[in-house]
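All protein chains but one are shown at their positions in the complex.
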Amino acid sequence: MSGTNPSPSKIAESLRPAPASDLHARLYTSLYRIRRVEEEVARVYPTDKIKSPVHLSIGQEAVAVGVCEALRPDDVVFGTYRSHAMYLAKGGDLNRMIAELYGKVTGCAKGKGGSMHLIDAAHGVMGASAVVGTTIPHAAGYAYALKYRRSDSIVVSFFGDGAADEGVFHESLNFAVLKRLPLIFVCENNSYAIMTHQRSRQGHADICGLARAHGLPAERIDDNDVLRLHERVGAATGALRAGTPGPFFFECMTYRWKEHVGPNEDYHLGYRSRDEAAPWMENDQVGRLAALLEPERRRRIQETVESEIRAAFAFAEESRFPDRSELFTDVFKDA
Amino acid sequence: MSGTNPSPSKIAESLRPAPASDLHARLYTSLYRIRRVEEEVARVYPTDKIKSPVHLSIGQEAVAVGVCEALRPDDVVFGTYRSHAMYLAKGGDLNRMIAELYGKVTGCAKGKGGSMHLIDAAHGVMGASAVVGTTIPHAAGYAYALKYRRSDSIVVSFFGDGAADEGVFHESLNFAVLKRLPLIFVCENNSYAIMTHQRSRQGHADICGLARAHGLPAERIDDNDVLRLHERVGAATGALRAGTPGPFFFECMTYRWKEHVGPNEDYHLGYRSRDEAAPWMENDQVGRLAALLEPERRRRIQETVESEIRAAFAFAEESRFPDRSELFTDVFKDA
Amino acid sequence: MDRILTYVEAVREATDIEMGRDSSVILFGLDVDDPKAIQGTTAGLARKYGPERVFGTPLSEDAMTGVAIGASLAGLRPIHVHIRMDFLMLAMSQLVNIAAKARYMYGGSVSVPIVVRSMIGKSWGQGAQHSQGLHSFFMHVPGLKVVAPTTPYDAKGCLIAAVRDDNPVMYVEHRILHFQKGPVPETAYTVPPGKARVTAPGDDVTLVGISYMQIECQRARLFLEEVGVRAEVIDPIWLSPLDTDTIVDSVRRTGRLCVVDNGWMTCGASAEIVASVTERLQGAREVRVHRMGFAPVTCPPTPTLEEAFYPDARTIAAAVNDLVKGGPQGWLPAERGDLKTIEFRGPF
Partner (left out) sequence: MDRILTYVEAVREATDIEMGRDSSVILFGLDVDDPKAIQGTTAGLARKYGPERVFGTPLSEDAMTGVAIGASLAGLRPIHVHIRMDFLMLAMSQLVNIAAKARYMYGGSVSVPIVVRSMIGKSWGQGAQHSQGLHSFFMHVPGLKVVAPTTPYDAKGCLIAAVRDDNPVMYVEHRILHFQKGPVPETAYTVPPGKARVTAPGDDVTLVGISYMQIECQRARLFLEEVGVRAEVIDPIWLSPLDTDTIVDSVRRTGRLCVVDNGWMTCGASAEIVASVTERLQGAREVRVHRMGFAPVTCPPTPTLEEAFYPDARTIAAAVNDLVKGGPQGWLPAERGDLKTIEFRGPF
């Protein structure tokens, strides 16, 4: 069913936008769609129909959306266990994502991956891993192959502030600079690794500074502003396609509204306060972009998205679980 | 036999120096001693009496000597497979070092370590590893313990420019900064990892810059100047003992005169030229310090060292190999 | 009358006792000091012993393992905690190349008294990278001790023994075992290395269950009673050093051995136990052997496949029945409420 449901940009286009607000419509469509999908995931979660841990991006959507809307379909992204937003923003198939969370054979990994290993190679979503930092070098290797093949496609590596604690982060940046790869590193810095703040893990806590020390042009975007994110990353993709050697680095400050894993809030645990969250919620990009659209148009986007979501959950519900025989397939690829 | 032979400083003292040139005598004694020991190792090597690969420090002695002469006996060092200089400069037992190279039971590791795993805990030489970068976090852990114990001893981590390619280098620096450890990182930058130049491995090739990005005060010492090394590291140890929080970082540019491993030169291989080596050889610190000493005194130092070296090789020759029963000891420490 | 604790409480109590007894014991690892406190196994310890002795770490498994080793060289006794065993793959160089070898390659002049706690995950979609039982890697390498306690009693006694051991000990937990309850004395007792325990007597077959599979084996034993098979169940507890004698003695009586591991079989603990029992009894006693473990695939999160991935009490009982009766009996016990697998509910 890959491609049965349109990518955010396609939806927006299908709504024949006035060129000026075209971008806003695209960004809003993607933001709203991701927000609503995850709200539905959170709503359904207590029923135990979702057979997987869920690491929600609610509050962080702007990063995935701002970045991915600046990419081409043939560009490629790698992510983490918290990749619902990235997967959808890049055009990953929604039906197959929800089916994967349900553990159904129609899932993007046939139920063999779960929510932490979303993939949709046809749309450039090349995978996500539950071991922090492990996909960063994959992005570098993929970018090396693109450069070797003289492709003008670009790779984006998404990871969190916690991944910057890992040695592989540095090894990968160094290799990317050494080989001048067509690669954009995007650190989604939500200040926490589970419940441990960046300052409790990083002596200096300046991830952009580390990237610069490896020789990368690095830019911190402090306010989760989807328009600015889109504009700055677009400048980088433009430069790369124009032949400027990579890599580029963006540290995108953002905030996770929900608990690290699961559908609920966790402000009661005391490791962070609602006050800390408040400014981020006031600066919610979904609401902000909604306000930029003319109401009738916004309503039509919402309707399209809502029916798409209803269809996706219905698809997952109706799909079957894999047969036991599936257990032994996909270990090796046979010649 | 630990301690049967005097440490460099002890030799120098025993020679009753005029206070002014005391430092020069100490540095020269240590430099000359290390140079001569390694020249003897290289001379003996073709006889196959040495049952171990040898990674000689000839040309690089100034770093180990400048640093270690600024340390106290109770300070601790960790090193690499190229640690003959560090071991001797810190006061490691010479007899037991040569015996270890010979694979004798009287060796500092009873013949179970070989030249790549020199240790002399009694003199603060806490070990060396053949896997690049692996002792860097050991130094951090040891320093953590010292700080926890409220000791004013200091740990020095010696490693090469190649180790700075490894993720563990970054992870260790970050932890050391996070915990403000009494630790001095000393990168012995001889520009090569085996035959691969730093510029072929590091996209940006600025190791001090990386250290600064982690929040360390970092200083590059470009000219292998033993007096400057000693003075600058002395300033750092002084600050640490005076309560300034660590860690500190030094990148010490130096040059390996011999092949990566083994007793010979390797300029014929073509990965580097004699011209590149020439300025380093002209700037030889052994000769430089020799010239600073009054001839009679220099002669007496040389005599003392030469007889110590003769004794050490004789000791190794006469010592026996371990019995086969030794194979099964030292796997575990029994309660 | 006995005091009942959970496995989690037992681990926490053992840590508390040792930290109280010996100021050289420190505890660190990702999230040991956060509100969830590693399922509660470290709850309250940061407050009680302070941030110098109990601290969360950066995500730096390789360096932090080296830090533990370095601290141990200076006389501390670090307990390093990992919420998933899978993450130890980032620490293999320090564990295999250094911790296991330091004492030997330094000629006995140092020792490395560290305890590395790690947890095997299961169910609720943990999937490929949160479910591995890789203890056989550590059994393979000389210089490491490996323990996988299955009861609260052993969890406490083995952890105290591990902390007091002067050598590196890999302490293997299982997320589902954390929910087990059982009697735990208040005293600071140890369950020392190298001794297995017969957890249930029987004469027809010897059933060795490792880590969580010990629970399934004990349930399987009850199922087997339905078909008149009396299984002797053994918990090796310590996988290295491994108490082969206790297993051999049992198999000498029963003549049949089934080893069920909470991991893959190829070059696994089950291969080792089958091979060494065979070596020991050849010529003396004819023996029938069988291995069970993870299916030889990556762990799938979806329930239908995950169920087929793991051995459980019923599939174990069926296989053992066939082993004892000398061929396929076509018997699979019916589910029994009293022998239901505890399901650990997500999200985790």
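By letter and in written order, the chains are A, B and C; residue numbering begins at 1 in each of them.
Heads up, the rule we're going with is that contacts are C-beta pairs under 8 Å (C-beta built on N, C-alpha and C of every residue); 3 or more make two chains touch, one makes a residue touch a chain.
In this text, all values refer to a predicted model and were calculated from it rather than measured experimentally.
Considering the whole complex, the residue from A:S30, A:T80, A:N95 or A:T134 that touches the absent chain is A:T134. Only one of the listed residues, A:A121, A:A235 or A:A278, touches the absent chain: A:A121. Listed residues C:R117, C:H290 or C:R314: the one in touch with the omitted chain is C:H290.
The chain not shown here is touched by just one of B:G79, B:G92 or B:P322, and that residue is B:P322. Residues of subunit C that touch the chain left out of view are 62, 86-87, 89-90, 92-93, 95-97, 100-101, 104-105, 127-129, 132, 134, 136-137, 139-143, 240, 242, 264, 266-272, 274-276, 278-279, 282-283, 286-291, 296-298, 300, 326. Along subunit B, the points of touch with the absent chain fall at residues 45, 48, 51-54, 103-104, 107, 111-117, 129-133, 162-163, 165-167, 193-196, 200-202, 261-263, 269-271, 321-324, 326-328, 331. Not every partner is drawn; the one left out touches subunit A at residues 76, 78, 107-113, 117, 119, 121, 126-127, 129, 131, 134-146, 148-149, 167-168, 171-172, 174-175, 178, 329-335.
The working rule: only the chains that are shown with their structure count from here on.
Distance from subunit B peaks, on a Cα-centroid basis, for A. Taking the mean of the C-alpha atoms as each chain's centre, subunit A and subunit B sit 48 Å apart. Rounded to whole angstrom units, the spacing between the C-alpha centres of subunit B and subunit C is 42. Between subunit A and subunit C, the centres computed from C-alpha atoms are 37 Å apart.
Among the residues of subunit A, those in touch with two or more other chains are 165-167, 200-202. Multi-chain contact residues, meaning those touching two or more other chains, occur in subunit C at positions 57-58, 60, 62-63.
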